[in-house]
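The complex is shown incomplete by one protein chain, all other protein chains being positioned as in the whole.
Then we have subunit A:
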Amino acid sequence: MTIEARNLSFRYGDEPVLKEVSFALTPGHFHALLGPNGAGKSTLFGLLTRLLALQQGDVLMAGQSLKRQPSEAMRKIGVVFQQNALDLDLTVRQNLMYHGALHGLSRKLARARGDRELERFGLLDRADDPVRKLNGGHRRRVEIARALLHQPSLLLLDEPTVGLDVASRRALNDHVRTLCEEDGLTVLWATHLIEEVRPDDHVLILHQGQLLANGSGRAICEAEGARDLAETFEALTGAAP
């Protein structure tokens, strides 16, 4: 599914947070949205997920406008938020079933799909545990399993590794890449950690609300005459990654 953001601008009061941001995501690929804290990543995610109303520009998902056909567009998106969005008191399965219901799935179908996702994530034996009992890495996996329950084409992850240790961060990152390869899922992974990005990834660098780079990591480095992404990032934003 093609995803295209066109001329997205957003301001909180008089303060512009995003300025004329346009990009297209390639179906079935991993895209990294890099930017220092305050770059506008969460605002961009807010717009893509409709938590913020579009002020200027539009987002097209398989040609369908987020502005004009929000319902159709939202069916195609799975989201993992920066902050925990699981109900800690409920079990893993209850959380998944709630999400399934919100997407109009019957209890039977939601349960079947939930169990299948949990099995894929190696968490089926924890299905009846309260989320509170899970460690941070497992909670993140449950959130991804939940985001995939309604079989979206686009998975948005807003700094999903915040608060995780290095090993869990790497495992999660690898896992999402596998989903891209196996399921043909399009992924937009927002992060400020350069080590989560690989040279062949499609990279979007956002700084002070502007998109400074948009292309493969390698191509961006070459264009900047930099040795690696860290150097490119520093040259473009003036901030150490």
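What we mean here is this: a residue touches a chain if its C-beta (ideal position, glycine included) is under 8 Å from a C-beta of that chain, and two chains touch if they have at least 3 such contacts; residues count from 1.
In the analysis below, contacts and distances are computed from a predicted model.
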Task: Among "Transglutaminase family protein", "Spermidine/putrescine ABC transporter substrate-binding protein", "Transport permease protein" or "Thiamine pyrimidine synthase", UniProt-listed name of the chain not shown - done: "Transport permease protein"
Task: Options A:Ser42, A:Thr186 or A:Thr232, residue touching the unrepresented chain - done: A:Ser42
- [ ] Would you mind spotting which of A:Ala5, A:Val59 or A:Ile77 touches the chain that isn't drawn?
- [x] A:Ile77
Task: Footprint left on subunit A by the chain that the document does not show - done: 12-13, 42, 46, 49-53, 70-72, 74-75, 77, 79, 81-87, 89-90, 94, 97-107, 146
